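The other protein chains are all here in position, but one chain of the complex has been omitted.
And now, subunit A:
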Amino acid sequence: MTYESNKAIDANSITIDGETVPFDAGQTIMDAALAAKIHIPHLCHYPGLTPAGNCRLCMVEMNGESVAACVTQAQSGQQVSSNTPELNAARLAITQMLFVEGNHICPSCEKSGNCRLQAMGYYLGMLEEHFHQFNPRREIDASHSTVLLDRDRCILCDLCVRASRDIDKKNVFAIAGRGIHARLVVNTASGKLGDSNIEENDLAAKICPVGAILIRERSFDSPVGERIYDRRSISDTALTEHVPEKEVDRG
């Protein structure tokens, strides 16, 4: 079942921050919110891919319970709070933790201006990282001729894993390890991207929200002022994101 198939009008509705929002059977709170053009902050959710509930930015209060909007089914009568100072403070702390867990050097990162993590930081009013830097030592994988994997910037959102498995049907990536030891790995005997069958036009090569998976040698080809988040807020762009139909068809 694809996202697009859930178009039938259902009389059911929920409220999000006091606003009545209709939903279709099978939709999550996130689905209903996006359909109603309401932004619930998220990084690991991408319509068209199976929700994973990894990043926890979309945590909302639902009838007094904290739930992740992207993986919680909408049910009639739910009263959802999302845009509250408490929840946004928690989202800010999560975003700050994502920054300090990796090595996110925005000034020299070619994803800067097109990066959803950076845009989320701006959206949430993040002025500093607050927590101590982990300064992890992570391996960069430049073995592939057209795709670069820079684990320094990986936030373990799992989008590349799902895109490669469910859309590209190549199953190139996986998350290995648990907790603080979790890491993005490549499903080849060598563990090297160069030995995988990923191609630069694959969804998995393009969907990374940060600068962890990059097309090589395209550095800074988007001029300052013309990058995605130079012109629009992530609260705006996130409302229209969806895996392109041709990719879904391909899957």
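Here is the rule we use: a contact is a pair of C-beta atoms (placed from the backbone, for glycine too) under 8 Å apart; a residue touches a chain by one contact, two chains touch by 3 or more; residues count from 1.
Simple rule for what comes next: contacts and distances are computed from a predicted model.
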item: Chain left out of the displayed complex - its UniProt protein name, from "NAD(P)-dependent nickel-iron dehydrogenase catalytic subunit", "Spermidine/putrescine transport system ATP-binding protein", "TusE/DsrC/DsvC family sulfur relay protein" or "ABC transporter permease"; value: "NAD(P)-dependent nickel-iron dehydrogenase catalytic subunit"
item: Candidate in contact with the missing chain, chosen from A:31, A:110 or A:158; value: A:110
item: From A:13, A:73, A:143 or A:171, residue that would touch the chain that is not displayed; value: A:143
item: Which residue of A:130, A:169 or A:216 touches the chain not shown here; value: A:216
item: Those residues of subunit A which, in the complete complex, touch the missing chain; value: 107-110, 140, 142-143, 148, 150, 216-217, 219-226
